[in-house]
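Missing here: one protein chain of the complex. Every other protein chain is in place.
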């Protein structure tokens, strides 16, 4: 069957998460550059169709803990260091999504689907 | 509301497309390296959860046409040079998806959602 | 033979250029998000060893020209839309480098090598 609007909204939400993660994973990041990276990630993804809002937290405390055990003063961005909230609106269906660490894995998930009343 | 299995299947399909595109866009590619890149893209994405199969065509004729007008003998991978088919299975819901060029834009879309009978 | 300090400085400069280009190529970008992307690129690369300074211009006029012919209001970052200047200092050897479009190709090059006096 053809996808419903709500299913398409979820598909679009997934595209944004895959984009965000795999475009920016591997970026050199430090506590000092965490903010500029978070802003760039938000604004880059908000360009994409149906994307209402993106909030990215690069977790400075997690970065600091990682770097305390390291000779380097920066590391590479990976899921351990970032939390994301994103809202997609496709033809009136709003999808709220989230990524954070669950059991050692950066879990992307749909939190709420709100079909048009 | 919580996502249905079919909505989650579509979300998972979107993640794979965003991953595939933004992990590999920008890769140096030529007619000679098109095949190894296509195989690596397929096998990389098939690692991801719920991903049944991925077929990637890197379009050698499009690459050749681009390079005929160029001093270089390679270019960067972008949506003009690739077609993708992907099948996701989440808890018995099968989602078939596709990406190819539509109106000058690499359009990712859901072609079919088959809830469990 | 082992690399001289000046040769190593040039090697390090090359690493930064390859990083900058291939980390960020493919990022969704629009005139509105050009600035945040440029800042993130600069600060990300400045994290890397021996990197004194990075200046990134995302070329808003080139983006606007591209989008004037397009149904979309964003595009993907590629070499046509960015100019970069970078200074590397390795053990007292300073290397100045630049990337901009030359003959339709984003040319990365060493402009000056200044061994310690």
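In order of appearance the chains are A, B and C, and numbering begins at 1 in each one.
Assume a contact is a pair of C-beta atoms (placed from the backbone, for glycine too) under 8 Å apart; a residue touches a chain by one contact, two chains touch by 3 or more.
In this text the structure is predicted, and so the values were computed from the model without any measurement.
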| item | value |
| --- | --- |
| Interface partners of the hidden chain - shown chains only, full complex considered | A, B, C |
| Residue, one of B:13, B:37, B:95 or B:108, that touches the chain absent here | B:37 |
| Given C:6, C:40, C:54 or C:77, the one touching the chain that is not displayed | C:6 |
| Among A:76, A:91 or A:112, residue touching the chain not depicted | A:76 |
| Missing-partner contacts on chain B, residue numbers | 19, 23-24, 26-30, 32-33, 36-37, 39-48, 73-74 |
| Interface with the unshown chain - residue positions in chain C | 1-4, 6-8, 10-23, 97, 108-110, 112-115 |
| Absent-chain interface as seen on chain A, which is shown | 21-22, 25-26, 70-72, 76, 78, 103-105 |
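The rule we apply is simple: only the chains that are shown with their structure count from here on.
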| item | value |
| --- | --- |
| Graph class of chain-chain contacts, one of line, ring, star, complete, other | complete |
| Residue-number overlap at the chain A/chain B interface, same or different (half cut) | same |
| Degree value of the rotation bringing chain A onto chain C, based on Cα positions, nearest 5 | 180 |
| Gap in Å, rounded to a whole number, between the CA centres of chain C and chain B | 28 |
| Rounded Å distance, chain A centre to chain B centre (Cα mean) | 20 |
| Set of chain C residues in contact with two or more other chains | 26 |
